[in-house]
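These notes concern the structure reproduced below.
For this depiction, one protein chain was excluded, whereas all remaining protein chains were kept in their positions.
Right after this comes chain A.
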Amino acid sequence: MMRSLRIRAIVGGVLLSAFVVCLGSITLYLSLDRIARARFDETLANRHARLVVALFDVGPDPEQLAQRLADPAYQQPYSGRYWQLIGPDASVLTSPSMFDFTLPDPVTKATTGPTLDFVTTSAGELRSMAMPVTLDDGKVWQVMLAESIARLEVERGLIRRSLGMTFATLVLGGLIGSILHVATVLRPIERLRQDILRRWENSETLLPRDYPSEVAPLVEDINALISRNREIIERSRRQGADLAHALKTPSAVLRNELESAGLSGPGLVRARDALDRIDAQVKRSLARIRAGNVGSAFQAPTQIFAVFKRLGRLFQGVPGNERFEFQLKVDPTMTVAVDRQDLEEIVGNLLDNAYKWAERRVTARAEQVDAEVIIHIEDDGPGIPEDLRAAALRSGERLDTSRPGSGLGLAIVCDLVDAYGGRVLLEKSETLGGLRVSLFLPRTYRPQAVHQSGSAAGK
């Protein structure tokens, strides 16, 4: 089953043009061949007529006939042109060119008209013409003229070859024609694809009247689908935001009341701890809800460079972060099939960690490997010991409480990356000595993102 419209149309076009050209060539060949044979026979008949005239003039005398016909081909053995006379007494006179053979006597089918025949002799295949001629003395001579068909075969070969060339040229022309034709016909579909991507990024609407009438209904369907898709995503995001607001604001109120209630000692610590756990759980759950929405939605490509630029501006703008050197090595055109907000959430959490732990340097770079984009974020901080890396990705528990934060960053990153069918790898940074986080993300949209835990801690 050919899944490509292009291949289907090209193969169809080539087959059709081959069939048509083939049919035409055969018809043409048959008619040209018939013409060639007729012309050959006509020449044969002309020579035969001259032989008959010569015979009437000089009588059955080979030498005088040769003089009279004045054609050296009759003199030269095996020249391909021969005459033969069979007398009433069955005596046979031949041209000198008939060195050692004679033509069979066609007298059995004696008629008044000429008899045409093919004969095989030691000089090869010949075309012969025979006609009984009554001379002035009343004797009947069988006058025969034969010609090698080699010349005819050459001519027929020429016809075949030139027809073959024409055939090949026409089929090639058909192939090129169908490629151009298909490209023209398919252009609206290709444009549609680009338009869909652009539309997704810029929230535009596709105008069905910009497309051919066959594609227009499809455009309307796509419009409806994109709108629906966007609605679903936006609604779930909004629900997430509403839920966040509904949970976090009371939590903030509670925390403030707790701090100002004048509690002290273990009671305050326990209450604070409980609130911290609630907040962390809310944050993690909201992140999971967000990650859960990923697989169902179409993903337009996101420029990695732009995301790093935006977040880099944010982190470098934080007072105190001026001392860090942030190095970004990403091709500005490189894209990844991850929603921009999700990619910013992933990268934001990783940069947040990097800035939290780095001494002075944070680097980010991206490379393309087959169908994946790998983003590396490295710092020159203390890193994470090998035996704790797996736990850092999975549990969402804080490994070190000496720096502020929920300790959920890596776990949230993991949830999101998993949702896109990617994976996260933690390693020691070879260049900076701290932590290196590598994200493996799909380069192009995969309709069914694999929902499985693909993340692992490396060495």
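Structural remarks
We take it that a contact is a pair of C-beta atoms (placed from the backbone, for glycine too) under 8 Å apart; a residue touches a chain by one contact, two chains touch by 3 or more; residues count from 1.
The rule we apply is simple: contacts and distances are computed from a predicted model.
When the listed names "Pyruvate dehydrogenase E1 component subunit beta", "Carbohydrate ABC transporter membrane protein 2, CUT1 family", "DNA-binding response regulator" or "Multisubunit potassium/proton antiporter, PhaD subunit (TC 2.A.63.1.1)" are checked against UniProt, the chain not shown comes out as "DNA-binding response regulator". Contact with the omitted chain, checked across A:85, A:98, A:206 or A:311, is made by A:311.
For the options A:155, A:344 or A:378, the residue in contact with the chain missing from this view is A:344. The set of chain A residues touching the chain not shown comprises 241-242, 244-245, 247-253, 255-257, 259-260, 275, 279, 283, 310-311, 313-314, 317, 319, 340-341, 344-345, 347-349, 352.
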